[in-house]
Structure formats: structure tokens, C-alpha cells
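Structure, as C-alpha cells:
Of the protein chains in this complex, one is absent; all others appear in place.
For clarity, chains are labelled A, B, C and D in written order, and residue numbers in each chain start from 1.
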Amino acid sequence: MPETNLITDIGLNHYLVLSVVLFSLGMAGVLLRRNLIVLLMCIELMLNAVNISFVAFSKFNGKIDGQVMVFFVMTIAAAEAAVGLALAVSIFKRFKEVNIRFFEHLKG
Amino acid sequence: MSSDAFLFWFLALVTVVSGLSVVLMTNPIYSALSLAMTMIGVSALFVTLNAYFLAGVQLIVYAGAVMVLFVMVLMLFDLKHELQAFTRGRITGAIKIASVGILSGLIVGAVTMGLKTATTLTESASAANAAVALKTNPDTTRALAENLFIKNIFGFEALGVLLLVIAVGTVALSRSKGGSHARD
Amino acid sequence: MLSMGNSTFEIAINAVKTILVFFMMVQAVPILVWLERRGSAFIQNRFGPNRVGPLGLIQLLADAVKFLTKEDFAPEAGNRFLFYCAPVFALIPAAIAYMAIPMSVPLVTESYTFLIQGYEVNVGIVFILGISSLAAYTILMAGWGSGSKFSLMGALRASAQIISYELALGLAIVGVILLYGTFNLTEMIHAQAGAFHFSAFGYTITAPWAPNWGIFYQPVGAILFFAAAFAESNRLPFDLAEGEAELVAGFHTEYGGFKMLMFFIGEYGHMMIASGLMVTFYFGGYSIWAATPADVQQWFADTLSVSNQVANILSVIAHFLCYTVKFAIFLWIFIHVRWTLPRFRYDQLMDLGWKTMLPWALANTIITATVIFVTSYFIL
Amino acid sequence: MLNHELLIAILLLSPVVGFLLNGLRFRSKNYMLAGSIATAAVVVSFVCSVLLFLQLLDADAEHRRLAVSFFEWIAVDKFKINAGFVVDQISVIMILIITGVGSLIHLFSIGYMHHDKGVTKYFAYLNLFIFNMLILVLGDSLLTMFVGWEGVGLCSYLLIGFWFTDSAKAAAGMKAFVTNRIGDAAFIIGMFVLFVTFGTLNMHELNALAPTVLDSSWMGAVTIGTMLLFIGATGKSAQIPLYVWLPDAMAGPTPVSALIHAATMVTAGVYMIVRLDPIFIMAPNTMMVIAIVGASTAVLAATIGLTQFDIKKVLAYSTVSQLGYMFLAVGVGAFGAGMFHLMTHAFFKALMFLGSGSVIHGMHEEQDIRKMGGLKKYMPITHFTFLLGWLAIIGMPPFAGFFSKDEILWQAFSSPRGHWLLWLAGVLGAVLTAFYMTRLMALTFWGKSRIDKSVHPHESGLSMTIPLMVLALLSVIGGWIGIPHVIGSALGNIPNMWEHWLEPLITKIPAVAGEGVEHGDSSLEIILMVVSVVLAGLSAISAYVMYTKKEGSSAKVAKAFGPAYELVNKKYLVDEAYFAGIINPLVNLSRNLWYYIDVNFIDKATFKIADVANGGGSFVKALQNGNMQQYAMYIGVGVVVVLSFVLMR
Partner (left out) sequence: MPLGGVIFITLFIAAFGTFLIFLARWTGGKAKKTSQAKFDVYECGIIGEEKKDTKISVKFYLTAILFILFDIEIIFMYPWASNFKSFIASGVGLYMFASMMIFLVIFIFGLWWEIRSKALEWD
């Protein structure tokens, strides 16, 4: 196996690790932030991270399917953002509040 | 250091820093703008992965549309005051951070342990990639279109219907006057 | 590939080239401002700036000095960071997008090929659309950072308007993409070079005296695109974002001095992109009337009996002039329209975008696709 | 010529298009538009059927099978079902009947339903029915057939309860549906049994595998499977014991009764058995049961028909009785004769139902034949066509019914699986049929008018009389394609086209040595034929005399029979018996179970369990605190645990 330089030889793993880092950031945001809209943004961040890995796989496996999947993910993400924001806005209009702690009506 | 590597590290830095600031900024507007920056960085990363058309779409859809919507909503409703940006609770907070950390650690570990297979994959696909990289546009978009419109035609039409449904639904949502159990 | 060239020399040339194009844009702005003021004066039957220098040409310099000496102001209520960032970011999308527009045939030397454009992007249209859609952030940042409700209102209006017309714009382009079958602007120009020829049902119609421009295939698309481009660059009759009577000056109410100038550069930059794209999509780009670039170079080589190298250089210059003329004509149309038409009301603006232009653009797309399908699927 | 795949696709999809066109604008009251769309859709299908029939005629006898498979529907391991359709000698007859008679009935409906508010919905349902019926008939596997089977059940339910604002009519629809469900459940189990036995549900493969069956005893898998399928058929085709829904189904619009409950859907059971004839032949016990059930249904329903006064009820019992004939035929192994009677019955019974519809329409929704009489002069065309249908059903030569009924009777007598008792039951049924049909004719069209003064009967319009005339013509000549050998040879070698056509597909019952020879006597055949015709004729004449010349005599006869008449008049109290014997005990049992068992034991036990769950729940409730992020955290922790398990393994 030829010696690979981690810094200069950019391979699939680099993109995957970057994707994981971004995904974890998004996940941390979802878990920790309290603003509903920021939560939605963090979900978008997670989706973007996944997109990176899709495209990276697409390139390094020489198949186009990954890119098509990204296309679909983008559409779904946009749809999700639209609905999520519409919900957030209608909640805001009623409660004047977007703090996630305000919506704990799903209690058991 | 080759230019490819330089670009990757540069873009990785941009995306990670702006991603971090999405999570850490207490002002949601800064979060949104940082996220827009992340999107642009991701779009540039797509370019380094030879996905030119997707990079453009990423710009148009995410950076140009979705994030504009976010920023607009934040500005419309003046959501800049945020006294408590983060959730309370030390134990749950610790668990949350730990789970995120362990999860990313596990995946990164799995990815790096799978280095061998990854490199072999790279070598096997490199010939195809070289061709793609040289011929650039026509072949990738052609392949993309073929895949999208022939292999995934059902998904494509279904997405059309989904978008229609959401267009109808958001209009209905934005008109709703609130439910039956408002607080006041 | 990803970077700017293979050798240090090429990288340097490319870097200089991009900077050059950027400064050309920046420099064009004062000229346009002058043109606009003189032109408006001409249209409105008055003098306009005519004191400083011949025909008031030095007025620009005086303006620059005035801008420089203004004291730096930021409202207290606003967000200073965004307030200062916005004008800087206003420069970026316009310049980056403009650089993807080819302005002349490439200059070919023995070892290098220099493109007379900032850089060639193979998914040109998508790139330009994507980059110019980022302009909305500038406006929103300015509107929010000013902390004034006029600014915010203007920013929201402007961004809503921009995104509304982006639909019609994007859909009008679908016809162009269908016609040329590519995203690449250079390939589009090549498809339009030479004499008019049109293939249908296996027959080809040619007209050697007419150019093969897109306007002949896409007249409706061209009108829609141009109208949407007006709205995209917030020019009259679509300048609702800064409708003075309602919003003082829209999102740059609180701006002054050099920051204001940078917004102007951005706005004129969008105007230039629109003109450049108009030329590229519908009027043959840099190509000369009914002649291919190869024809032109051959003509230079034959009539002046010079070497290919020189002929190439001459051809580059000729094409660049041709492009500039076309480009200037559209810029003038922008200015002329501004001083001719009244402003829309906001509801009329939105109705026009969503209920008139979008359906027309859809119809244009469907008809174009149908015609292409029918004429090339059925070979008689 | 169009290829058969396209033809079959058009054949199937044309009614769907009609259904969608009408179904999507179901509020419209434009009966002309709705009727035209629906009729056109079925006529297109009919044209396709005719073209397919011509293609079959072109092919040589061994290759008359046009199969098409549109896509793979279900593929689970060995269980593979295609959306496949087959046009062969049997199914082409069915699609000709369905689309031919169907288009006539659609045409009739335009006139009949023109004043109705839900006319567009009505036509949409009719088209949906045609589509499902075509699937039932053309499906190449039992499961595909079952789709159509359920679909026609649904349409039948929708159309019986079409005027659902009348609760009695809605109840009739529900009764039909529930009764059919019982049969359908048996059908499904029958399919399971056959699949387990043969490993396929494709009918072609099933028929090919049939000769491998060894165990033909009562407990043999094939016997059980076919018996269950037959129970399904009794539900759909209104045989004892599940026939009770059909008379009630007359609550629907009359053209529906003609299409669904006389000509097409109710014959599905017969068709199914004919399709699977090799399998049924391997189960002689099932065949015996079918024959007995068929014969007894024929007689029993005919006796009930004697006493009914509702014009449609009489026809309904007549349908049940005639279906009994068909089952008798397939029960004795005369599958060709069964199909033949199916076809002729479709003609004359559709004719009579449409005729009764015309009468009801002309009488302004009056259905009681006691309030009719002498309609002959008001409705000449209806009367004349009805007369032809009457002659056909009572089996007068040379009308269609004669040939088919006679073929059945002869087969019941002579087939290796026949018996003279079955023949006797058939003749008895024929005699009774002749009597009550003549009674119907006499009370409705002949004799003195008993019509209410306020009612002014009138002849129906062209859109209603044209179908009547076409069907009347078919009732006359429809039987000539299957003239028995005895008569055919007497008249100069007229071939039995019907038998010839079906021959490659209909399996012959292996003759038992020394028995078939004795029966196959042509003089005996003629004698039996003459006997049945004469008896039926006498019965008809006596009925004619009784109900037109001596009007009091019917009451006397009724009195003379006394309790028996009462019993028959109350339909043998079958509905009541079902209520008393099955439904009420079930309800009572359930109620008692609820009172004693459920409340005392099960409830208490569940309460105890609930208490435990409640206690546990209140403990776990702390976890579900409405905090979405906490939930997300649980997900994250779960992923971490699973992932670490996978990775560290």
C-alpha cells in the first residue's frame, strides 16, 4: 500500500469526516438550542452534511446516483423548511414566542 | 500542497467554522447568515467533487431560497432577542454533548478504520472520475438527467406532487387563526 | 482545473484578469451614472451635469471626492456589524457573476489560451443564477443592520420582489437552455454564431444574410427575461424597494458616502449582468453579425494578409468591440426605460410577476419544448 | 389488425376512463352527457371484445388463447401473481355478454334514469362495475379474479343502495354485501387451500396440474378447496343457502338488476367453476353437492316465485332458479351446457328485467302486479318483447331458452354424474317456471286492467325500447348456435357450433363403463325433451286460464294449499330462520358474553393490567415531558448504543 499523506491526498475519508463533523454540529444544535427557527436551521445543517457524503460517495464510486439523491434531499429539505417555518410562524403569531420550551404540550 | 488539497482544507475550515457559529451564535440572525455561509461552502465543496450542476443548485435552492426565507422570517418577526439560547439542565446537557461526541467519534472511527476499502474504491473509480473531470459538463448533467428522469422518474413526479401539496398546505397554515385552546 | 492555472504565469495572468474585469465593472459605474444623469436630462429636456469639465465628465471625480469627504455615519439603533458588512457584500455577487460572461473569442498563444472573461464556468447559467440569488442577503443585511423600519420594509419588499421575479427569470431561461442544449455560455454563443439556419423535420432552412441569434427563436422568452432582469436589478419601473414617496430610500435610507456608492456599484453590476446575459442568450454574445469567429479570423488573415497570430488578436479586438456595442445598447435601454416608465404599485408588481410573467414563461417553455420535440422527433 | 395486448388494455381501461370522467363530476345532473360517456365507454369495450373474438376465430382451435401480462403484481418468494389477463373461448363469450348486454343496459339507463338526481354517479358506478366484471372474467389467476370478484361485490352494494336515503334500500345493499362476504371468506380460504395444494393460483397452471390429483375423497384437499370455492360461488350466484340477498337486491334501479343481478355478476360463480373445470372434475363429491344444491335451488326458488306479487321479486326468484339450473349443469359435468344457459339466460333475463323496468317506468314506479293488468294495449313494444322473453324462459322451441334448458336436462339425465332424480327436479323447476312466468305475463299484460285511475301508463322512449328489441331478437335466435345433435341431425345436419367452440377447453368427464351407453340414446333424448316441453306448456296454459279467464281460481287454489301456500308466500321463512337460528343467537351470545364473561373476568383482568401499566406509565411519564429535544436526545443515545454495539461486536 503506497504511503498516503493525510494532508495532501484528499480522499473519500476526508469528505466523510468533514460530513460527520458538520452533522454532529447540526445535531448538537438540535439538542441544545432553544429557538425553534434555529432548530430548523440546524436540521438543514445536518441535511447538508449528509449531502456532502452523498456527493463524495458519488464521486469516489463513479456513480451518479448519489447526486440524484442529493437532488431529492434538497427538495425535501426545502419542503421541510417551508412547512417548518409556516408552523413556526403560526405558533409565533399565537404565542409571541419561539422558544422550544414553550411548546411542551406533548406531555404524557 | 496541491491546489485541490488546499481548496479542500480551506473549504473545510470555512464550513466548519460557519457551522460552529450556527450553533454557538446567540443571535439567530447571525446563525442564519452563518448557515448561509456554510451552504456556500458546501456548494464549493460540491465543485471540488465534480458535481458542478449540484453546486449551482445548492446555491440557488439553499443559499438563494431557503436561507433567504429563514432570514426573512427572522427579520419579519424580530426574533433577535433571545435570553436563553441554550437549553437548561446540566445532566441532560452533558448527556446530549456526550452522545453527539461519542456518535461522531464512532463514525469517524469507523470511517478511518475503513480506510483500506475507501482507498481501493478510490482507485477503482479514479478512471471514471478522470473522464468525468476532463469532459466536465455534458456527461455529468447528462448522466444526472438520465438517472433522474429514467431511473427515478416516479420519485421525480412524486416530488412534483409533494411540492404541490406543500404549497397548498403552507397557504392554509399561514391563514389559520390559531387553534381552539389559545392561552389568553 | 480547480485552481486558476497550471503554471505560475497562467495563475498570475488569471488573477490579474479577474481583478481587471472587476475594476472595469467598478469603473463603468461612474460612466453609467454620468450617462444616466445626462440621459435623463436629455429625456426630460434639461441640462444635467455640465459644469465640471467638458460635458460634465469630470463630475464623476467631483462626486468621488465628495463621497470620500463625507463623515462616516452609522445609526445607533442598528447593528453595526451588519451595517458595515452589507455594502462590502453588495460588491461580490455582481462582480463574480459578471466574470462568467464571455466578452470575446479566446486569445490563443502557442502555449496558453486566454479567455477574454474572468473565468469560464461550464454550468454558466446555473452559476450566474446561483450567485446573483445571493444578492438578497446584501439587501436584507442592510435593511436589518440599519435598524430603521423604512430600511427593513424596503429590504423585505426588495427581497420579495427579487425572489418573485427570479421565478419568471429562471423559467424564461429554460427556453434558452432547451434551444441550445447546454448550460455553457460560450457554447451558446457558438450555437448563435454564423448565418441563420434552422432544422425542422429533417430539413434545414438557411438565410445567409441574417444572424442565427436566439431572439429569433425565443422572442417571448427574451422579453420576459429582460423584464424580469429589470426587476432583479431593482430598476424602474420596478424600484419599489426604494419608492421615495413611501419608503424614503428603501434599504439604503441610512447609508451615505462610500457605502452608498458601493450599493450603487452592486446595482449597476446587476444591470451589467442582465445586459451581458441578454446579449449572450438572445443576441449572439460577442459574435459578429452572421459570421462565425473562424470566418472573422480568416477574413482578417486574408484581407490584411497577416499571420494567424495577428489575425487572432485582431479578431479578439473586433469581437470585443462587437460585444461592447451590444452591451452598451442594452445598458442604454435600461437607462432609457428608467426615465420613460412610471413606477408600479406593489400589488401590481407582484401580480405582474406571479400572474402574468410566470404563466407566460411557462407557456413559452411548453411551446418551445413542443416545437423542438415535434420538429426533431418526426423526420419527414 | 391491432395486437391483442393493446386491445385488452383498451377493453379494460375504457370503462375506467368512463368511470373517472363521470366520477369526477358526479354532481352533474346532465343525464345525456353522463349516459353518453358511460355508454360510449362500454361500446368501445364491446368493439374490442368483438375484435378479440374475431382474432380468436382466425386462430386454429388449439391456439385460441390470447394472454397478456401487464406487470408483476405480487412477488413474494414462490407466490408470484402477474396482472395477467387471458382471452380464450370461455372468457371471450363472457366479455361479449358483459360488454354487449352491458352497453344495451347503459343505453336503456339513459332513458330510465333521466329524472334521477345522482345520474352521473349512477353511470360512474355502472362503468366501474363493467371494469371489475371484466377483470373478474379475464384475470388469469384466482387472485386477479378475486379482485374483480370483490370489485363487482362493491359495485353491487353501491348500486343496490343507490337510493340510500331510503333505509330499507340501504339495508338491502348491506345485506347483499354481508352475505357476499360470507361467501368471499370461503373463496379466500379455498384459494389458500388450492395454493397450498398446487403451489400456484394461475388458473392455466392449476388446470394443467389438476390430473395429478389422487385423493378425491371427501377430505381430499381438492374437494375441500373446491367446496370452499363453491361456497364462494353460492354467495355471489345466490344459491342455497346464501341466496337471500338477491330478492332484496331488487331495491336497486331496475337496469342494475338486469345487468348485475341477472346477466353478469350473479353468473360469476358458474363462470368460475367452468374455468376451473379440470379441478372440479377431480372432486366428484363437490360436483355432487353442486348438482344437488343447484337442483334444489331451482325448485325452491321457483316455488317462491309462484307467490310473489312484486314484478321484480318474481324475476329475482326466477333468476335464482335459473342460476340453479346452471349449477345443476356444471354439477353434472355439463360445463358447456351451463355456459350456454348462462348466455341465453343473460339475454332473456336481461330482456325481462329491462321490460319490467319499462313497465315500472311506464306505471310511474308501480311494482305490484296486482295493480297492473291489460298493459298490452298501452305498451305494445314492451309487451311483444316481453312475450318473446317469456317464451324463451319457459323453454318453448325454438326460442333460446329451450335449447339451453333442454341441454341441461338431458345432461342431468345422461351424464355419468347425472341422475334421474336431478332430471326430475329440473323438469319440476321448468314446470313451475312456466307457471309463474305465465302468471306474471297474465297479471301484467293480459286480462282486465286493474290500474289505478291516477296512473296513466305509457310506452317508453326509444332509448329504452331499442335495447328491448335487440335483446328480444337475441332471445329468439341466441339458442340456435347450440342446437342439440338430435334435432340438428333431424333438420339436416346443423352443427352444434357451441360445443365445437368450447370443445378444446371443456374437459369431458371420463365415462364410467357400462353406464353412459345406456343413457346416450337419441330416441330417449327426444322423448324426455317432448315430456318437459309438454309439461311446461300445460303448466303455462293452466296458469293462463287461471289468471285471465277464471280470476277467482287462484285464490281458491291458494286456499286449498293453505299452510303450504303461506309458507311459500313467506319465502319458506328463510330470512326469519336465519335471524332466529344464526343472527339472533349470535347477538344473544355476544350479549351474554359481554354481561357475564367480559364484565366479570376480562374487564377486571384488563383493569388490573391497566393499573400496572398506569403505575409503570406514571413512572415512565417523567421521560415523556414534552421536551422535543429530550426526545431527540433519546434518539441520539439510542443510535450511539446501537452503533457501538455494531462496531464493537
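One rule holds in what follows: a contact is a pair of C-beta atoms (placed from the backbone, for glycine too) under 8 Å apart; a residue touches a chain by one contact, two chains touch by 3 or more.
No experiment lies behind these values; they were computed from the predicted model shown.
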Displayed chains contacting the withheld chain: A, B, C
Candidate in contact with the missing chain, chosen from C:Q59, C:S104 or C:N122: C:N122
Residue among C:S132, C:S164 or C:S233 touching the omitted chain: C:S164
Subunit A, residues in touch with the chain not shown (by the definition above): 74-75, 78-79, 81-82, 85-86, 89, 93
Contact footprint on subunit C, counting only the chain that is left out: 2-4, 14-15, 18-19, 22, 67-78, 84, 87-89, 91-92, 95-96, 99, 118-123, 125-127, 146-153, 156-157, 159-160, 163-164, 166-167, 170-171, 174, 177-178, 181-183, 248, 253-254, 257-259, 262, 346-347, 350-351, 354-355, 358-359, 362, 365-366, 369-370, 372-373, 376-377
Residues of subunit B (touch criterion as defined above) contacting the omitted chain: 3, 7, 10, 44, 47-48, 52-53, 55, 57, 60-61, 64-66, 68-69, 72-73, 76, 78, 136, 141-142, 144-146, 148-150, 153, 156-157, 159-161, 163-164, 166-168, 170-171, 174
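Here, only the chains that are shown with their structure count from here on.
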Intercentroid distance (Cα basis), subunit D paired with subunit C, Å: 74
Mean-CA-position distance for subunit D and subunit B (Å): 60
Residue list for subunit A, restricted to those that touch at least two other chains: 27, 31-32, 100-101
Subunit C: positions in contact with at least two other chains: none
Residue ranges of subunit C in contact with subunit B within the complex: 1-3, 82, 121-123, 126-127, 129-131, 133-134, 136-137, 140-141, 143-144, 152, 155-156, 159-160, 163, 166, 170, 182-184
Touching residues (chain side subunit D, partner subunit B) in the complex: 629-630, 633, 636-637, 639-640, 643-644, 647
Interface residues, subunit A side, partner subunit D - complex: 27, 30-32, 39, 100-101, 103-108
